[in-house]
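The other protein chains are all here in position, but one chain of the complex has been omitted.
Chains here go by letter, A, B and C, matching the order in which they are written, and residues are numbered from 1 within each.
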Amino acid sequence: MEAGLGSDRTRRTLYLLLAAAIALPFFAKTVIPPVVGREARALYEAVESVPPNKIIVLSLEFEAGTIGENLPQTRALMNHMMKSGKRFAIMGFDPMGPVFGQREAEDLAKRWNRPYGKYWVNWGYKTAVVQTLKAMIRDIPGTMVTDHRGTPLSKLPVMDGIKDAKDVGLIIDVTPSALYEAWMAYFAGPGGVKMGVAPTAVMVSDIFPYLDSGQIVGMLKGLAGAAQYESLVFGRDARERGITWMTSVSMTHILIIALIILGNILEIAARRRRTAT
Amino acid sequence: MFLSFLTAPRHGTQLFLFVLGAVLVFAAVMAALHTLPPRAKRWLIVACTFVAGLFYLLEFMLPPGTLMPPPGPGEGPVTDNFLSRYVEPVGYVTQIIAAVAIGLGVINLARVNSAPLLRFRPGWQNSLAFFTGLIVMLVVGLWRWKLLLNVTTVAQEKAVNESTIGSLYRFLFDGLYSNLGGTVFALLAFYIVSASYRAFRLRSAEATLMMITAFIVMLGNVPVGTAYLTGWIPDGHWYSFLKVEHMSDWIMNTPNMAAQRALIFGIMMGVIAVSLRIWLSLERGRFFEQEL
Amino acid sequence: MQHASLTIAILEALAAFIILYKILSAKRGRELFIRRIPGLAAIDEAIGRATEMGRPILFSPGLAGLDVTTLQALSIAAYVARMAARYNTRVIVPVMDPAVYPVAEEVIREAYAAEGRPELFNPDDIRFLSDRQFAYASGVVGIMNREKVAANFFFGYFYAESLILGEAGTQIGAIQVAGTPATTQLPFFIVSCDYTILAEEFYAATAYLSREPILLGSLVGQDWSKVALAVFIVVGVLLSTLLGPQSPVITALTAQLGGG
Partner (left out) sequence: MSGWTLATVVAGAVSTLAIFSLLYKENPVYRFFEYLFIGLATGYGLFRAWSDVLYPRWWIPMYQQGQWWWMFPFLIGLLYYTIYIRKLAWMSRLVIGTLMGLGAGASFQAIATQYAPQIAASFRPLLPPNWSPLSAVRGLIRAAAPEFVDRYVPASVPNNLTAAELVNNWIVIIILLSVMTYFFFSFEHRSPVVRGAAKFGRWMLMISFGAVFGQTIMARMALAVSRLWFLLVDPRGLAGPG
């Protein structure tokens, strides 16, 4: 049974059009610097203002499906934290998030000379979201027990003085799902911890009420947010991955708007022809 | 005295005996409960659900200091009530129960996939792919985990990753698993393109309003929209609102925010209602009602 | 806040009281009115279409675990299964969470039994595909194509894969009805389904369909709690206008409500 989308020829030409709209800009020389939105700037300032005696928790809840958006966000945030020497901890409620985070951090640790255990730690994958978050408010080392390799947290200097929610300067949730709501409801809210979120763009509209009420201090809107954050960390002419990919994303948007308008025009024309005969 | 006997850690054969004792006691208790008449069993389920719900509810509702010794000299105000210190252990217990339950789904998948394999029905090679994928990832994953268990230095970790098991694991995880997962998601972009041309019709005024808003938000997100389309409008004037990123910003922060907030208030009352029904086992109908 | 402030305790207690009061009066048999949301006519039509074509129905209860939304989705599944049993049409329920699997099986088995057709229930039609989001989505697409389903129902909590499901169903010409409180996925269901039940209407659908006193009572109770909340907000707005947003009354209320 044909799993394609109706008549083949039109469908395959549409797919090729998209592939072209994405691939051609890969080889373009010029890159258009993004306009930095108010939410991305707010998250940048929130990270900047975390004092040295506090730790930033970077919770990575994504799996392979959304690395296209969540990985550039994670990379941009880690670049900033390592550049300004902020202490941070990676964790996640999806088994794969912390694994991707670990690899990116190791790659960037060489670039910014921030050794593991001294500037950053990986607490690894946790299940039972609600109970873990509630337990973390009181006793983070007790809840985490060991890092992702099994080394007791007491042995890692980055964890010195980190006991409970009061020692967390900022929690940033990089997520493709509504897990940020659990972080807000069971950790950031009750623990009185500032919270930022880096969602896939799908979730962005839901989050504006929480920005308005101050429950969330800053946000990266999908890949566009990652590109904007990169231009904040590296300056306007940065050529990081987020910014280079956004040129292709721009082309796809033009293609889609054109197709929607074209599709409707042809539909109206066809309907008029039908009523005319 | 008896309590300290119970809570003293045990090792070696003593540990084995105590664990065996625990299993026997647990089995005895469940056997005894099994003899209860169906009405009593149903009441037991209702009671367990109620007590479980009451724990978190009371822990949240009781003000700090309830049934707690007053703070000693020099100590800050008490911030917990007498239930607060049980929150963590309950969390760990739930984690273990949830992890044990994962096997349930695997059994079902194995059941569904074993039929074509055993009877050699068409599509048996797919079920074979399923079982090979499952067993190989499980074995290689656990084997590599075992090797990494007592690794602390980066050099040791590098050695394990370079070993055959480490490379085989990267072949399965990075090569197959991550790419398969990532690409399934990328299909969506292609589906959207064909849907844009063929499915997104402006059937009604509402759909048109939705689409115009979508165009503004889309153009506001991408550099091409902000730079070329309305980049020429200068900032700082009343009409600079017409810049795509400002219009998109306003749409997201005012109408979208207000509508989403109204939805939130609806969901808030919905969650209260359904939590009450589950907690008090009022939830009649389908799953909860049949005889035991 | 670690523990409830007085205002929070009062608000939640008031809402709980109104809802419980309405549930108990519904249980005592009081007739409670709920308007028929248009989405329900679409469900009946879709089942009728599937029985005419003699092809199976697919019902996905969403991707959330055994929680509030999935349970409500399963009570809609029960309604669909009971209608399908009357016209001996198969209902395939792909499930993503191991904890939901036993509940789904019970619900559908009981629905067929309630229609006096227990022999029609085939346990293999309740399938746990995978606990990974996209393995599940591609598994459901596979079922749609292989079983050539005539009608798709997507009820429960969905994430990014909603378009894959809606699109694949549109391709094979299945009639589709969706309902989800996941506002992020509604635009795509609106676009690719014949009818979409919006956010809270999802809960109204279960209450209306089942005429269950508990569901009816709780929905009417929720309505009245929302009216009370709207009045509370209007009062707050008036106070904020009269006394100014930084006045002690408003700042105290905001602190009590855990505001930033």
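Convention: a residue touches a chain if its C-beta (ideal position, glycine included) is under 8 Å from a C-beta of that chain, and two chains touch if they have at least 3 such contacts.
Values in this document were obtained by computation on a predicted structure and should not be read as measured data.
Engineer: By the document's own contact criterion, which visible chains does the hidden chain reach in the full complex?
Structural biologist: It touches the following shown chains in the full complex: A, B, C.
Engineer: For review purposes, identify every residue of chain A that touches the missing chain, sorted by number.
Structural biologist: Per the touch rule, chain A residues meeting the hidden chain are 1-4, 8, 12, 15, 18-19, 22-23, 26, 65-69, 71, 95-96, 100, 103-104, 106-107, 124-127, 130, 134, 145-146, 150, 181-182, 184-186, 189-190, 200-202, 204-205, 209-210, 212-215, 221-224, 245, 248-249, 252-253, 256.
Engineer: Across the whole complex, list the residues on chain C that are touched by the chain not included here.
Structural biologist: 1, 4, 8, 11-12, 32-35, 37, 66-67, 99, 102-103, 129-132, 134-135, 138-139, 141-142, 145, 160, 163, 183-184, 186-188, 190-191, 198-201, 204, 207, 219-220, 223-224, 226-227, 229-230, 232-234, 236-237, 239-250, 253-254, 257-260
Throughout what follows, only the chains that are shown with their structure count from here on.
Engineer: Which label fits the chain touch graph of this model best, line, ring, star, complete or other?
Structural biologist: Per interface graph, the chains form a complete graph.
Engineer: Taking each chain's centre as the average of its Cα atoms, which is closest to the average over all protein Cα atoms shown?
Structural biologist: Centroid comparison flags B as closest.
Engineer: Out of A-C and A-B, which chain pair has the most contact pairs?
Structural biologist: Answer to which pair has more contacts is A-B.
Engineer: Taking the mean of the C-alpha atoms as each chain's centre, how many Å separate chain A from chain C?
Structural biologist: About 29 Å, centre to centre.
Engineer: Would you mind pulling out the distance in Å between where the CA atoms of chain A average out and where those of chain B do?
Structural biologist: 18
Engineer: By residue number and range, which residues of chain A touch two or more other chains?
Structural biologist: Expected reply: 5-6, 63, 65-66, 205-206.
Engineer: Multi-chain contacts only, two chains or more: what residues does chain C have there?
Structural biologist: Only 2, 132, 134, 160, 167, 183 qualify.
Engineer: In their shared complex, at which residues does chain C touch chain B?
Structural biologist: Residue list for chain C touching chain B: 2-4, 9, 12, 15-16, 19-20, 23, 68, 71-72, 74-75, 78, 97-99, 101-103, 106-107, 110-111, 124, 127-132, 134-135, 137-138, 160-161, 163-164, 167, 170, 181, 183, 187, 190-192, 199-200, 203, 210, 212-215, 218-219, 221-222, 225-226, 229.
Engineer: Spell out the residues on chain C that touch chain A in their complex, using ranges where they run on.
Structural biologist: 1-2, 132-134, 141, 145-146, 148, 159-160, 167-168, 171-172, 182-185, 258-260
Engineer: Quick one: in the complex, what on chain A touches chain C?
Structural biologist: 1-6, 63, 65-66, 137, 176-178, 189-191, 200, 202-203, 205-206, 213-215
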